[in-house]
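A protein chain is absent from this complex, but the other protein chains hold their places.
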């Protein structure tokens, strides 16, 4: 892992504001360019199966993961590349996993929807909507019991509000004052259905009912997300219990790479509006320039570096070997 | 079914206040005496298995069922005798079911925890905590779709707040504006654990989060329960959607008939306090006398009639035959 | 009877549309079943014809809306509940097993639950372990449920219509990989009874008992075997419960050799039951032990070369059958 992508440590507090927000920018750009490559791999029929792109939502994963320690836990979703990268995974092994190669994070057994990485505390993406709410809460339970000070962040889309187990574990998290943060990435759609058709009442009310600390953040504003996350993480680490963060955001692409004709469920105008007015990378780039933390050339330099990194990573993955067939029945039991 | 126990019809509105509240009193007394017989049957080792007594909670079932039409639906719980009687079932066939006799409501196949009765809209008691929240909501869905004006009441203990499916169906009920009323009988205990140890936040907040109409009622006051229930049923029948009612109450006996030594989880003083100060039957009898709707003798007469009814019903059940063994594989498929 | 070629998906849709026209109590709900017509587009056009009161998009609440299906079925509707991937059946087990399957019996025959749970099975779609399972064995194990596994467009239409008209909860499994498979399907109303196996191909030397996705594999293997002069009979039980033991046993008694194939895990699975039934019922007729072929006992891996070896193929079945015929 090169220093530019290094996972920030606790000492981060000391780092300058400038470095901090440039790194956040870089992380978002890396995610965006990673996803562009995924789409490309799919279009070129190099990727088995499907993938769910995170483009548009980068500020959420980055804003939150920048508030975490490397040994803090996250659980992620079918739309998990962003969380995974933001927590510190390497794109080369991620692409390898997406292509089912042995060098992948899961030796090719997991694929896009199951990338996991103990080294960065990533307990795994999950292809069951809401499937990891118990896992994240359990990790927080273990952290508390073992006294290791770790916090667990549970990422999920607003569609997971439909899963009853979320309410079961929020109740337990609050009763047991567990250091877990539930992050609801509200990108407005459950697959092909607008969330207003599937969500009665309010999102934050769902957590507030259990006495859980709640907060909302503009999910396109990485600084806003990071500010709230920092506060909630601090609370959780101090033993003050769980929190629930609603981050409003938008996915630019289809539900998955194959979801091309979307007009029956959302308009091109809507998509365009988000991309033009609310793009998290543009917003952050404008701000960085405004603050004179960087000029356009410096930001372009970051993009070029990230692009080179992703291209090299794809190359690595494309040429990497598949696992040998006899590995199929390894790893069933530990 | 004798007239005294007849299920009130829609025409009830016209009946005098006096008759209405005397009937409510009678219904509560019948439930209390039914349960006394159940305990007796258990103690005399005449009843197979266990049963969960409703004594102490009578005002909830009666207050609510008196606000319903006979063709409205209810779903009930492991502690279901009260709901069943309040909705209009006959004690003789109920006792027969408790003893596993062919004359029972379920031909002996269900027992205490599964009594169901289409004639009175009782979709069944359920031995899975929260197991009937979907069924009640589905009945409301069918009522709405078929336009038959029926309302569904879903009874459950506060322990069912732990089941995620409750939140799933409340969300759907509100989205689809279904005529269902969730009645949470908060008797303070989930088996042997105080509900405060299992319930974070607030009970009503759980429903309010979904935008559902909420209400609370003193579960020892049959008139208070009935008043709220009448309002919520009217709303639901008018197409205004679901509601959630919290009724605070207390079970006098153990979790089940075999739960005799309870001091490790609740004090005798606490039990005594509820029985002395908050007994729903006493409260109603005092009020009836105060209002001059009845004197002590008239109320004693009601008790005697109910006792005779229950004794006869037990006798019927005890002497009724078991199903023949070849019935074991009948009713698996319709 | 006018026949046309339909895909498996079209046959399913036609069955639903016909039943919805015939009976206004039939309704559909599940995730993205309305405008989207499910991710597999199986239900496209239904909401347009029958309206949003009868084809309803739900939140992602499998337990909740399955439960609503149970209650609605008890009180006058015939819901067809859609569970997008069979893997999500894990979330419906309480409602299907503790409620739907038992309501009739526990009530002494008073309540009925005429609902259909439509879902998918099958691997090799590069979807990894949580989107590739074939969990029909669980439901086949539970009295009170019926389990249907159509293997052709023709069967899909006829069996689904029967399932909808059935007074009991029926779990209907469709192989995701089969949606584009074409076959002749009558345009008119016909039904296929549950519990009647179908001999998909006649033969004398060996019986291949195959379900769902494995039927096409068995038929392919039979073609390969034919070239070797081995005549294979392919028997498709079509429903695992009720199970048509007689047709299966008659075939085995004729051929004396049998391979049972099912895409679920073979261990403690459907293949185990079929093998046990045959080993008992055709004990004196078998020339060789029953061979089971099912999914390898591993979570389904994502990586294509690994995934491909977890499921029986025409080749592996052909080889196993040839070996069996050579030996005995």
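As written, the chains take the letters A, B and C, and residue 1 is the first residue of each chain.
Here is the rule we use: a residue touches a chain if its C-beta (ideal position, glycine included) is under 8 Å from a C-beta of that chain, and two chains touch if they have at least 3 such contacts.
Note that this is a predicted model, so its numbers are computed, not measured.
Visitor: As a test of the contact rule: which chains in view would the missing one touch?
Guide: A, B, C
Visitor: Who touches the missing chain here, C:129, C:197, C:248 or C:321?
Guide: Result: among the candidates, C:129 touches the missing chain.
Visitor: Thinking of the whole complex, not just what is shown, which of C:144, C:169, C:237 or C:312 touches the missing chain?
Guide: C:144
Visitor: Which residue among A:35, A:117, A:185 or A:279 touches the omitted chain?
Guide: Of the listed residues, the one touching the omitted chain is A:117.
Visitor: Quickly run down the residues of chain A that touch the omitted chain.
Guide: 73, 75, 104-110, 114, 116-118, 123-124, 126, 128, 131-143, 145-146, 148, 152, 164-165, 168-169, 171-172, 175-176, 330-334
Visitor: Which chain B residues would touch the chain omitted from the figure, given the whole complex?
Guide: Spelled out for chain B, the touching residues are 48-50, 100-101, 106-114, 126-131, 159-164, 190-193, 197-199, 264-265, 322-323, 325, 327-329, 332.
Visitor: Touching residues of chain C against the unshown chain: what are they?
Guide: 87-91, 93-94, 97-98, 101-102, 105-106, 128-130, 137-138, 140-144, 240-241, 264-265, 267-273, 275-276, 279-281, 283, 286, 288-292, 297-299, 301
Here is the rule we go by: only the chains that are shown with their structure count from here on.
Visitor: Could you put a whole-Å number on the gap between the CA centroids of chain A and chain C?
Guide: 37
Visitor: Chain A to chain B: how many Å between their CA centres?
Guide: Using C-alpha averages as centres, the distance is 47 Å.
Visitor: Which chain B residues sit where two or more other chains touch them?
Guide: Residues 164-165, 168, 171, 175.
Visitor: Can you list every residue of chain C that touches 2 or more other chains, as numbers and ranges?
Guide: Within chain C, residues 58-59, 61, 63-64 contact more than one other chain.
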